[in-house]
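The complex is shown incomplete by one protein chain, all other protein chains being positioned as in the whole.
For chain A:
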Amino acid sequence: MSAACPPQSPAVAKTEVLVEDWCPMLAATFAYWDNILGPRVRHIWAPKGQGLSLLSDGEVTFLANHTLNGEILRNAESGAVDVKFFVLAEKGVIIVSLIFDGELKGDKNTCALSIILPQSELSFYLPLHSVCVERLKHIIRKGRICMQKGYNIISMLSSEIVPIMELLTSMKKHSVPEEVDLKDTVLNDDDIGDSCHEDFLHKAISSHLQTCGCSMVVGSNPEKVNKIVLTLCLFLTPAERKCSRLCHPNGSFKYDTGLFVQGLLKDSTGSFVLPYRQVLYSPYPTTHIDVDINTVKQMPPCHEHTYHQRRYMRSELSALWRAASEDDISSDNLINAQDSYTPDLNIFQDVMHKDMLVKSFIDEVFLLKPGLSLRSVYLSHFLLLLHRKALTLLRYIEDETQKGKKPFRSLRNLKTDLDLTVEGDLNIIMAMAEKLRAGLHSFVFGKSFVTSMQERDLLMSF
């Protein structure tokens, strides 16, 4: 080896992350396959003051090395990120590893970014798996560019690993329970309008369902915020509820990408900063509900949301690629550098489409006597109806298009045949079907939307 590449010290660099509460993550590691030395751990992140008692650094290194075992056979396309998930009962841990290729010291290496949790947290972690993986995947995209450019990947990875540690810490204490008691929600009111205005409730639930059950509830009063959070969570599946968060009474939570419902408190001045990038990076569009002023706003439907999201991601990665030095790659600088893309900051719009499904449900559920579980049963009927309609719609489109082989051209027939002629109803059922079959919106509505976007871009370039 030349002097420029001294042998690495056996001691692995480590970052201790300060978190407010107990963090269920034991450690995160970045390892790579050294062509001479085999699997090597480059960096460890661990919550400060905890985790060490469970796993020593040596054990963490041993486990991280194991995540790369077998990857010598890896046969993936360049840029692909593969996910591996281990439950090692002998060690009492679960490991999530994202395997990717990157350039280190001029060589193409196989790398692994992993997070390690105790096995006891398996059921806590599983609903959050896709949230963590999607966020880590994007930071890996950025990390690969850093590696290519010879910049420090560790600081780039830290910018997402630390928030993920904070997310897991906050979810441990403040996630919504798997089963929500109707008594804690607006649906337990004696009469409609007792807690909040009838129209507001209808709009909130309808929009919440139209945006695939993804909502942020903002307000000044934590109790009020959490009541709406729990009410919206009634319309989610138990796994989705475990991926939702109540607001912290101290208001210390920030918006976290990927959660279904989250409560957020305004600051002392009554204002709330909406993180554009994070909201856009959410897998589904989001409904914004302000319980102080009873407003409901929603993002455009899935196909538009995905389009905007992809454009923003590409711009961000392009800006990073163009960055002249390591100093230019802070997120603020990146946003300023995006000269090719002007984000539409008015992403939250009024709820345009009224529905009948939620309207009749709200009207009817309050006819049942509160406190006797009657409303819970009625709610379960309503949810069953939505899920069944979503599956029917999905099968209808599959039949019509021979599972995507032909374009879908019979939306009008679909509306009539499935009794979805009211636009809001169709949006709700489409949103539920999107969760079953990702990309459905883009398949059904995407082409016309993309054409209109291309037209717009072309006109603007004249």
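The rule we apply is simple: contacts are C-beta pairs under 8 Å (C-beta built on N, C-alpha and C of every residue); 3 or more make two chains touch, one makes a residue touch a chain; residues count from 1.
We take it that contacts and distances are computed from a predicted model.
For the chain that is left out, the UniProt protein name among "Pre-rRNA-processing protein RIX1", "tRNA (34-2'-O)-methyltransferase regulator WDR6", "DNA replication complex GINS protein PSF1" or "UDENN FLCN/SMCR8-type domain-containing protein" is "UDENN FLCN/SMCR8-type domain-containing protein". Contact between chain A and the absent chain runs through residues 66, 69-70, 73, 75-80, 82-91, 122-123, 126, 129-130, 141, 144-145, 148, 179-182, 237-238, 306-307, 310-311, 313-314, 317-318, 321-322, 364, 367-369, 372-378, 380-385, 387-392, 394-396, 398-401, 403-405, 410, 413-414, 416-419, 436-440, 442-443, 446, 450-451, 454-455, 458-459, 462.
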